[in-house]
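What follows is a structure written as structure tokens; I'll ask about it next.
With one protein chain withheld, the remaining protein chains of the complex are depicted in position.
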Amino acid sequence: MDTMETAEISEISTIQKLENLLLVAVPRDMTDSDVLSLRRQVLQKARRYHSHWVLLDFSRVDICDSFFGRFIQSTARMADLMGANVIVSGLQDMVVETMVELGMTLSNIQAVLDLDEALALSRKSQTDSASISQQESDEQEKEASPADSQLERSTSIDMPLETRSEV
Amino acid sequence: MTEKTKEQLVNELAEARDRIAELETSEAELKQKEQELRRLGLAIEQTAEGVATADLEGNIQFTNEAWAAMHGYTVEEILGQHLSMFHTEEQLKNEVTPFNEQTLAKGQNKGELGHVRKDGTTFPTRMTVTVVKDDAGNPLGLMATARDITEQVERQAALRESEQRFRGLYESSPLGIILNDYETGDYQEANDAFLEMVGYTLDELNQLSYWDLTPEKYSDQEDAQIRSMEESGHYGPYEKEYIHKDGTVFPVVLNGVVTTDNKGRKLIWSTVEDISERKRAEEERERLQQEVIEAQKQALQELSTPIIPIMDRIIVMPLVGSVDTMRARDIMRRLLAGIREHRAKVVILDITGVPIVDSGVADHLNKTVQAARLKGARTIVTGISDAVAETIVDLGIDWSGIETLSDLQTGLVVALNSLNVKLSKA
Partner (left out) sequence: MAEESSNRLEFSIKELPDVVRARRRGMEAAINMGFHPAEANKVAVVISELGRNIEQYAGEGTIILLTHTGENRHIQITAEDQGPGIPDVDRVLKGGYSTSQGLGLGVSGSKKLMDEFEVRSVVGKGTTIRAVKWLR
């Protein structure tokens, strides 16, 4: 079992496993030690759960400076080394504006709007990898009702935890 | 015949001489008295005051030129007449008779009496009538002096009228009117309008000065008004605030002049207008104006930068018109909001309608595309003409990270493809 539990970060639900995705609700106003602790826990849990995806959700963060940028980049690089894909989600409008102004575009990291999208992405990749062999033979089927299957995927998601992007 | 002795003759001579001396003295005295009388007569003749004498019954014995002229007569016309010729029936009844009663009772009387001239016009006089007595105290006759006070009476009437007019204005004015001591600022007078404005009674106000009713922050402005008064004798229009008796503060406009009372004390008359309503209306108008301007700005922005959702998760944003820094910022904000609202996964940013694409615009577009990506949306820029393509490359603008397509239709197809949506003919 994990002996290093959350020390500085008080929220229990900061890191949660959701299907094959590890959801990290990044707290705002972290200190350097908070960052180190969080990063360590993320990597530990990603390993434990064999997560393919690590979702860093920034819905709670309204001030995103270069320090945050570095946190995102270093976490991404570390998770990548461990075989997990890092996605960011929930970046607020005004945060995004400031980031691009600074030139902090995180161009090497995939970004999605929110948790719904992240899950859609992670599920799609699962389905894709499973159906690669079937892809050619099923192409006609897909063409017939692509919209429906797309919609189906979106609406069948039943969320215990929802993160909605805020302004 | 008795012969007088020499002695008797000498005595008679001496007596005669004495008599002559006496007579000469008397004559001299008489002459002196005559001269005095003549001088007195001349004085009375020539004075501007009207002088008249009459017997106790009122029959005129003498009037001077001034008296005659005052009444429009010559002296000759007056002699032998009665004093009542100088009054109308009404005057005699209402004024003269009571006056005369007093005169006879007190021996002298002063007052204002109405007279009438030869031409029938009446005029007011100030008269002094004296009962002249001999040494024994027996009344000999009457002496009257009179002065035409038409001018004075008119002046007084005018003054009274103007005072009444002012009082009417003062009392009924909707503006507050106040009188303050220049040195201390104490309230001397205040009309009802002012009392109502500030909530004090006149008694209470008399215990206060305008400093008590003025918020402290106006102390510099108050000094400025005092300077104005020192320079020009007046101040205003001066906008400030007053503190009502109940503590509330309200805005007013003051205008004032410096004046002095008949004791030489400096005072300030001011008018006070309560402008709360006006201010409120102004603020309201400004607020509405601002609202209208904001609404117009919004509407304009929306018109010039609409977001058109197409199908699920695709939005089109056609840009029309020139793009400067401020507009670029707005475009980005609207786009990010649009991506959020429509949960768009693909944005088609059409720049067909943007006339000039220079490095500035290209830079803005670049940032917008990056920002959209961070919100999980892929951006396809469409509508790049040949000319624009040339400009971008020539200027060395790096758009390698941006997806571009020539037109909207192609962009749509690509977008739909990326969402695995294929359109088939019906």
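Per-chain residue numbering starts at 1, and chain names A and B are given in the order in which the chains are listed.
Assume a contact is a pair of C-beta atoms (placed from the backbone, for glycine too) under 8 Å apart; a residue touches a chain by one contact, two chains touch by 3 or more.
Only a predicted model underlies this, so the values are computations on that prediction, with no experimental measurement involved.
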Field: Candidate in contact with the missing chain, chosen from B:His71, B:Arg333, B:His364 or B:Arg378
entry: B:Arg333
Query: Which chain A residues touch the hidden chain?
result: 29, 31-32, 62-67, 69, 93-95, 97-98, 101-104, 167
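Please note the rule applied: only the chains that are shown with their structure count from here on.
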Message: Taking the mean of the C-alpha atoms as each chain's centre, how many Å separate chain A from chain B?
response: 75
- prompt: How about chain B: which of its residues touch chain A in the complex?
  reply: 312, 332-333, 336-337, 339-340, 343, 345, 367, 370-371, 373-377, 401, 419-422
- prompt: Of all residues in chain A, which touch chain B in the complex?
  reply: 88-89, 91, 93, 96-97, 99-101, 105-107, 111-114, 117, 142-143, 146-147, 149-151, 165, 167
